[in-house]
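The chains shown are only part of the set, and none of them has been moved.
Here the chain labels run A, B and C in written order, and each chain numbers its own residues starting at 1.
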Amino acid sequence: MKAKIHVTLKNGVLDVQGKAVAAGLASLGFAGIGDVRVGRFVEIELSAKDRASAEASVKQMCEKLLANTVIENYRIEIAE
Amino acid sequence: MKTKTKRKSWRKPNDLMGLAPAEYDLACDIMGREPTYTELGIFSVMWSEHCSYKSSKKWLKTLPTKARWVICGPGENAGVIDIGDGDACIFKIESHNHPSYIEPYQGAATGVGGILRDVFTMGARPIANLNALRFGDPSHPKTRRLVAGVVAGIGGYGNCVGVPTVGGETNFHASYNGNCLVNAMTVGVARKDKIFYSAAAGAGNPVVYVGAKTGRDGIHGATMASAEFDDNSEEKRPTVQVGDPFVEKLLIEACLELMATDAIVAIQDMGAAGLTSSSVEMAGKGGLGIDLDLDNVPARETGMTSYEMMLSESQERMLIILKPDRIKVAEKIFAKYELDCATIGHLTKTGRLVVRKNGKVDADMPIAPMVQASPEYSRPWKPTKKRKPVDAAKLPKHDPARVLQELMGCPDLASRRWIWEQYDHLVRGHTLQRPGGDAAIVGLPGRRKALAMCVDSTPRYVHADPETGGAQAVVETWRNLTAVGAKPLAITDNMNFGNPQRPEIMGQFVGAIKGMRKACKALSYPVVSGNVSLYNETNGQAILPTPTIGGVGILKDASKSANLALKDAGDTIVLVGATKGWLGSSLYLREMEGREEGAPPPVDLKAEKRNGDFVRGLIVKGQVNSCHDLADGGLLVGLAEMALAGRKGAELSPPRTDNAYLFGEDQARYVVTTKNAKRLLAAAKKAKVPAMAIGTVSGHLELTLHDGVRISVDGLRKAHEGWLPAYMSQKN
Amino acid sequence: MKAAIVVFPGSNRENDAADALERASGKRPALVWHKDTELPSKLDLILLPGGFSYGDYLRCGAMAARSPIMREVIARADKGTAVVGVCNGFQILCEAGLLPGVLLSNAGLKFICRDVHLKVANSQTMFTNRYSNGEVIRFPVAHHDGNYFADADTLKRIEDGDQVAFRYCTPEGETVAAGNPNGSIANIAGVFNATKTVMGLMPHPENATDPATAGPLGGSLDGKPMFDAIVDALAK
């Protein structure tokens, strides 16, 4: 099974990279750029007996390591 | 070369993986048959310019490499010199030009990783990194991105491994538009009696692979483009090498830990041409054979062929010959650092390289004939036409205040702070002289002494007159080391040139070597290691010939160093060395007149030695308060740099105030400041060293000339500190 | 005083810290490899050094914070053992929850290595009592992710509890943007836990203790009072 995890900064946390990307895009001449947010995208191959148990274990991984829940949110998708 | 073996018709020139047809014939002779695909790959990398030095060998051999303090000269992974008390200094420079142009961050980062391995593989703890960078014209659309990427890559790697990056140099010139130069140097220290070499010994001894796993990184590009890989080409295309400084840090610690035991017979990093060159070189130097079983090579990807494994340039890997009963010792240490450690073969008496995979022999070739027959060319070369000196009297006049302002803020002289602040130059806690001075000084824990180091080259001089320029590059490092109070000991060189098959380019190479040779001899300053990078050209436009010199010197007493910052108001400013006012090939001529012309300043090696030894003596005796050597931009630029560093001004009354005098680039000169000018000038006279007082240090932030010119130090600072950050913050 | 420096894979300023502690105490602290889950007994001080633990991959300090030895460090800290985290060590302490807040990428998104000025915000702790409140000192920084952040509630708690140790400032002592190298909120360079037994800071006091680098060479000795204070407090 494969888990896809999106880790993004919570609202209200300064997104340094996002700001820099927005400025970079603007100076390259791209117009109409609004908010830019930069996050992490993690793909994990894992052997789990079913979707539910995979999801539960990936949630654990996020809580324990992949996200810093003080400042980050995460979203999990499980694909076969 | 006479061909004995019949070639099969299907091997067309573009199937030869870059070998010349004559080289292929020679390979067939050595094999007594046509090489297999894997064997051909091995020949092709072993005989590549990069590994065989076929165009340069003949000339490199003429460089002086010996001195009483040289423990190991060129031929090993790095050079080794004796620095007293049973300590040795191990250092080398290496280029990563082409990879950095393709992928600046990773190219530069892996360049740093590679040179670190060359140094710690000999048993040294790396204590400092330096780098010499050349980029295209600032207005070229690619330049900014290359600067940003290369600098971030050097920092990203060096900062993580915890080796301070303490010095370097950066130039901009249109000749590097299509071909930037990234030369990285590492300096390490070891105990003199614990130096590790690469010559294998002991048939039967295990060959052990340690470090990161092998992937399809950087496999010989030319070969991969050849016809045989049409199917699956996406999968098998060469990939950019990605460095993992975290693994390198662990590898350094693990190797040094293993080196503290008695387990190692020989060790060598896997650099260019990876497993091939490391195994062939180790066995070759030991006069032995080597059997490799590639099924045991730790692999990152599945389905790799022998060819791919032998040619992969995956980073952070080493090859070690161990004593057979010490395998467990090594396994334990590498397990501690969670690095791979696998026995992948053993030494034999056959003198052959035998490569097995899946139980099949994919290569079986005689090592000595392959290494000995490695081509050495005597390429035709054409001397560079001599240029006439520039007649300064015929040049337009400019206000010196304006000239200084412009020079201090021009791309080649502006402050590099934007660069070195991205490098951790303080980690380890022994950086005595930080970036921004003439040479960096790094202390040795528990020792009174310290090492000084720098890298230099003035390619525009080399272009104008290769021999003078080659000599000048060597003396400039010697002078920079001297200016901080160090005794220069030895150099490493990185020869960056264009296509050696063009006689003009080969002429530049030969000329530069001749000049370097003379300078090294005159200064007892031998070459102990180096690297050659040829074919630095795009669309027939070659880079300026760039022999980068890395110099290392020693301060017996680290507390007796000098730096360029003006110290106390009232100190007398003394100019050491003779000034005629040489503007040929100067920065002044280029920046103010847009002319890159004229003979470069002559190099008088006797004067260099006399003046330098004199200045060093003053520093060691504590008789000067600050010291700076004069180079790009000449006297007034040198004084401005001293004023900026010391946050002071100066009241100047030089004998002449024409631009040639103020901005000429005459060699063998220093500016020192002292409280006791009388004593200093008397000593100079006795030593037959030209010296004269030209002013005093002042507390006002102004440089004044006695004919009324006044220049604000703050204004200079703005120009000097402003250019690079402003340039880098623009986008394109 | 008995001190230990925890060495993670990728730590690289452990010897700098050991040198500084040795200069202050005359005794070289133990370096403890992260896999030794047992810390030496009866420790007075645990120091987490600078570097790039686990390559700083994912997030700085994230993996080190979850390594087995950190459970032991947390247990000791809970019992009141003094803990100091410098740079990567600070990032680890925040990730491990021993200190409030997090360290984001520098506002300029670049690594910064240079001297910075700091204003001492709380000199009433065992780590800072040789300084006075408002004193301006100079340490080097060397980091890519030193941009301190805490949400409004946390920040209020930190400020109300006098938990700010140092703030970035100009050479003249003004805690304004011009003195802030990395975008840290409220110019915060270092913080304490609520009981002031744990301190983390981004700048490197250990690189401001060696007389050989100071004087005309321009290095700072302002880190010495910190190590002297620590040694003093723990000698008793």
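The working rule: contacts are C-beta pairs under 8 Å (C-beta built on N, C-alpha and C of every residue); 3 or more make two chains touch, one makes a residue touch a chain.
Predicted model, so just to flag it, every value in this text is computed and none were measured.
Q: Could you tell me the overall stoichiometry of this complex, given each chain kind is only shown once?
A: A x2, B x1, C x1
Operating definition for what follows: only the chains that are shown with their structure count from here on.
Q: Report the inter-centroid distance (CA atoms only) between subunit A and subunit C in whole Å.
A: Each chain's C-alpha centroid was found; their separation is 29 Å.
Q: On a C-alpha centroid basis, what's the spacing between subunit B and subunit C, in Å?
A: So the centroids are 36 Å from each other.
Q: Give the residues of subunit C touching no fewer than two other chains, as numbers and ranges.
A: None at all.
Q: What positions in subunit A touch 2 or more of the other chains?
A: There are none in subunit A.
Q: Sort out for me which residues of subunit C touch subunit A in the complex.
A: The touching residues are 58-59, 62-63, 66, 95, 102, 104-107, 109, 147, 149, 151, 183.
Q: So in the complex, which bits of subunit A are touching subunit C?
A: 12-14, 16-17, 20, 40, 64-66, 68, 70-71
Q: Please give the residue numbers of subunit C that touch subunit B in the complex, ascending.
A: Within the complex, subunit C contacts subunit B at residues 9-10, 12-13, 15-16, 19-20, 33, 35, 50-52, 54-57, 110-114, 140, 142, 144, 204, 206-207, 210, 212-213, 216-218.
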